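Working notes, beginning with the structure itself.
All protein chains but one are shown at their positions in the complex.
A and B label the chains in the order they appear, each numbered from 1.
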Amino acid sequence: MSDDVTLAGVSKRFGADVVALESLDLSIRKGEFFSLLGPSGCGKTTTLRIIAGFETPTAGEVYVGGENMADRPPNKRPVNTVFQSYALFQHMNVYDNIAFGLQQRKVPKAEIKQRVEAALRLVRLEGYGRRRPRELSGGQQQRVALARAVVNRPTVLLLDEPLGALDLKLRKEMQLELKSIQHELGTTFVYVTHDQEEALTMSDRIAVMNRARLEQIGEPSEIYERPRTRFVADFIGITNFFSGQVQGLDGDRVRFLSDGGLNLCMPRSGSVKSGPSTVAVRPEKIKIAEQAHIGAVNRCEGVVEDVVYLGSTSHHRVRTSGGETIIVLRQNDSGTAVFAPGSRVSLWWEPESTHLLED
Amino acid sequence: MARIEAQARPSPSAARRFTPRRLLRPRGGWLLVPNALWASLFFLIPLCIIVIYSFLPIDENGNATTGFTLDNYVQLNDPLYIHIFWRSIAMSLGSTVLCLLLGYPLAYFMAMQAGRYKNLCLLLVIVPFWTSFLIRTYGWIILLSPNGLLTGVLKSVHAITQPLDILYTPFSVMLGMTYSYLPLMIFPLYVSLEKVDRRVLEAARDLYADGWSAFRRVTLPLSLPGIVAGSLLVGIPSTGEFLIPDLLGGARTEMIGNAISDQFTQAFDWPFGSAMSLIMMVILLGAIVLYLRMVRRNPEAGVL
Partner (left out) sequence: MIDTTPRDLTDEDPEARLWAARPSRRVLLKGAAAAALSGAGLSALAPRASAAVNRAKLDKELNFYNWSAWVGPTEVSRFSKKYGVTVHQDYYGSNDEMFAKLKAGGSSQYDVIVPSGYEVTRMMRLNMLKPLNYANIPNAKNLAPAFQDLQYDPGNKYSIPNDWGAVGIAYRTDLVKDNITSWADVWRLAPKYHRKIVFLGTPRDVIGVALLLNGYSVNSRKTSELMKARDTLLQIKPHILEITSVNQRPDLLKGDASIIMDWNEEIPSAQTDKKVGKYIKWVNPREGMVAYTDHLAIPAQAPHPYTAEVFINWLLDPKNYAEFVNYDTTAFTMKPTKYISKEVLTSPIINPPKSVLDKFQFQYDVGAATVQYDRVWTEFKSA
């Protein structure tokens, strides 16, 4: 079976009122780096805990490595967790922390020594065996927590926002390290985060969650380029939203009229419903110039309201004649002039960059 | 040249300007003054008095008199008193262990499983303390008396035929001491167990530990500070206990506290009583130092 973790119809209620998960269906492939992405309270941590066994689903089934995990307590699952707060054993040194799981499973002493040292090498903490957790920095503790989990060679490794407490630079470093370790080990990683950039960087696939439901699953590029719901489009990166109505179909093209009077067309994907809908366009896909070139399809005129200079790029906020606001992202390559606030500009973008949202 | 020299040597007024004045300002150490006064007045000074007394001889009327002698200490080196010391230490050790065995499960339950009833449990543990210690001890006498409540209950369920004969024995003394000191064991245990991070326990389970292993390897060592604090809070005062051996022991199980009390209130041999007190203090201090050292050296080893 190439799916390491499967959740079938899993839902979780706390008490009578709180719904943490609503009928979740998920399949995670073997060896993949899978992220659960969403804002606080979306249910991603609950999902992780259900896979680990710390919570029992109110309905539905959990399979790990092909086996049904019902009635299996956490200590009997081939799963290990890296906790957000590291949860290291403060009263033991680094070596004993890492060796804990192996000792519990009665692995022979010589083998323990070997594997612990290999784990320390993996996380680049060789020689730290005798240190105590309180003597280590945040990043180092993070790595001990990771080593402690991977040394057991679990089928699935669960990581609950492990980089949350680190500063930006260290976080970026650790992201790359985690990715490379995962490659080296080949273990399935299930990674929970609220940082969309992190998810995009590290994951093979992302599951975007919101309010106890799954919004969209897919590879990072697909999530980014072809968001299916307004939430996904909004949560990941910056998006321009156009509310309006679908006018009709022209073969495989969809015609759309925005509330601000823009005529847009986009390729058709899946079924199209009529009535009020929303269209999403990424800022970097929009071209800006004093004058649009001839034949530009999705175009409009407007006035630049504000420009934010970000070093390599600039964000232009343009107000169209129809009253809509569009954000345009533009590379600051040499030679091109900046459009100062107040200047009249033309904007246009490709139909392929235009997405009709499902909600 | 001269100008340079003049510049090199600082003027006296300049030197004064650089006196570190912050050393002259008290920095919150004044907060300790009331406590220091209290400790000196009610602890240090009486302690000194006892030390002095322990070296005084007594005259033919049995009153302390001026002079210096080691007789009071020499007198203690006697099988009779050594036996009393050992018995006190044994009883105190026994009560401490009993308190630990009884108190730990309760503290564990309160910290880990009582949830929103936590505060109610704490209240229930502390309520007996609101009643006078003497009255509670007398309550035990009524309970354990051969014609008392316990005998009555056990007889009515036919568990025994003869009346219980446990009052005024070393057993009832140990029972009384365990009962009175139990809250002092429960509170530190509760506090240290409460501080155990639940996630750490989850981590242990995640790492293949079952309930018992997680307890033994994680919870128990992490609660060690509580165990130490509780043992000291129980063990030290109970060694010098004299009311309970007097009341519940029928004054026939002599502990060091009784012997000292007798010296001061009946024999009026204050020097000897002082020497006895000091030796007891020294022994207890030694025991504490040994205990703490043993615990610090081997924190994962646990206590028992």
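As a working rule, contacts are C-beta pairs under 8 Å (C-beta built on N, C-alpha and C of every residue); 3 or more make two chains touch, one makes a residue touch a chain.
Source: prediction; values computed, not measured.
> The complex has one chain that is not drawn here; which of the drawn chains does it touch?
Across the whole assembly, the hidden chain touches B.
> Can you say which of B:37, B:126, B:251 or B:282 touches the chain missing from this structure?
Once the missing chain is taken into account, the touching residue is B:251.
> Based on the whole complex, identify which of B:206, B:241 or B:269 touches the chain you can't see.
B:269
> Among B:80, B:124 or B:160, which residue is in contact with the omitted chain in the full complex?
Checking the options B:80, B:124 or B:160, the one contacting the hidden chain is B:80.
> Touching the absent chain: which residues on chain B qualify?
Contacting residues on chain B, toward the hidden partner: 58, 60-62, 80-81, 83-84, 87, 145-147, 165, 167-168, 246, 250-252, 254, 258-259, 262-263, 265-269, 272.
Please note the rule applied: only the chains that are shown with their structure count from here on.
> Sort out for me which residues of chain B touch chain A in the complex.
197, 199-200, 202-210, 213, 217-218, 221-222, 224, 299-300
> Considering the complex alone, what residue numbers of chain A touch chain B?
52, 54, 73-76, 79-81, 83, 85, 87-92, 96, 100-101, 104-105, 148-149, 152
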